[in-house]
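One structure is given below, encoded as structure tokens.
A single protein chain has been removed from this complex, and every other one stays in its place.
Chain nomenclature is as follows: A and B, assigned in order of appearance, with residue numbering initiated at 1 for each chain independently.
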Amino acid sequence: MSDHLENELRAALRREDPPEGFAERVLARTHGAGYRPERRARRLPVWSMAAAAACLTMTIGIGEYRERREERARGEAAKQELLEAMRITRAKLRLAQEKVRSIHE
Amino acid sequence: MTEVAPQEDTAVSWAGTVAGDSDAFARIVREHQAMVFSLALHCLGDRASAEDLSQDVFLQLHRNLDQIESPAHLKFWLRKVASHRAIDAARRRRWWPKFGLDEIPEPAIRTPAADPLLMRRLAKVVKTLPETQRVIVVLRYQEDMDPSEIAQVLEMPVATVKSYLHRALEMLRKKLGGKKE
Partner (left out) sequence: MSRWGSRWGGRSLCAALLLAGALQAQELTGLRLLDQLEAKASEKVNVTLDGNLLQLAARFLSASDPEQAQVRKVVSKLKAIYVRAFEFDKEGAFSAADVDSLRRELKTPEWSRIVDASSKRDGESSEIYLHQQNGQVTGLAILAYGKKELTVVNIVGPISIEDLAALGGEFGIPKIERNRKK
């Protein structure tokens, strides 16, 4: 079964990248306090997790962390708007181009 | 995707490589993040929930990395876990305000497939499908999987997947303005 709707679904459901820094956030969670990997080989001693958490807290103050998170949220939202604006521009330029071609043919 | 039955030698060597390489997990996340995130996004509809769900999928993977037998098995595992989590998450949020099929307006004019407004409307209509049908449609058209592959991921008979897919497409066609052949 292959028709117009299926092609449109493929376009509408295309893969999208997650927000910037996604992999880093996943990795940070694997090293964060309270995370317990089940595999023994990868389990870190409690003291090392506590030390890592303390270092993280010292390096990035909570306020700064929040600020960064808000900045990231604003940037991601603006990026999505920008991409949508450019997709609309591209679609309308192509539509105009197709119309011009159909007039000439 | 073909059957992902493990081949022992390959499985052992692959698992060994991953376990011995501290950057391997990071590479796995980067390679598959778009697949997992998009699956969640297309099922749930908002990026924040999709990121949360995707992070949880990768954390679950991190805990179970030693069960993964090959790159093909990894992809299968991620799709399976992400799909099941997406169905559960979508069911949990049933009470959330959402568009009913009847609230989705009829299409205004037919524009080329690349039209973002049309794409947005389509994605919105997909989100009105029942959870399992929605995931089947996403696996079929985002991941380009055939019904037998989807059946393996969702652990259901192929005939059920075909039936759900058929019903989902009929529903979408009806809502999007008649037959499109």
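Here is the rule we use: a contact is a pair of C-beta atoms (placed from the backbone, for glycine too) under 8 Å apart; a residue touches a chain by one contact, two chains touch by 3 or more.
Given the structure is predicted, the values throughout are model-derived calculations rather than measurements.
**Q** Can you pull out the displayed chains that the omitted chain is in contact with?
**A** Checking the complete complex, the chain left out touches A, B.
**Q** Contacts of subunit B with the missing chain: which residues?
**A** For subunit B, the residues touching the absent chain are 105-106, 108-109, 111, 116-117, 120-121.
**Q** Contact with the hidden chain only, please: which subunit A residues?
**A** Listed in rising order, the touching residues are 17, 19-20, 71-72, 74-76, 78-79, 81-86, 88-97, 99-100, 103.
Keep this in mind: only the chains that are shown with their structure count from here on.
**Q** In whole angstrom, how far does the Cα centroid of subunit A sit from the Cα centroid of subunit B?
**A** So the centre of subunit A lies 16 Å away from the centre of subunit B.
**Q** In their complex, what parts of subunit B are in touch with subunit A?
**A** Within the complex, subunit B contacts subunit A at residues 19, 25-26, 29-30, 33-35, 37-38, 41-42, 47, 50-51, 54-55, 58-59, 62-66, 111-120, 122-123, 126, 137-138, 140-142, 144, 169, 172-173, 176, 180-181.
**Q** Please output the residues of subunit A touching subunit B within their complex, sorted ascending.
**A** 1, 3-19, 22-23, 25-27, 29-30, 35, 37-39, 41-42, 76, 80, 84, 87-88, 90-91, 94-95, 98
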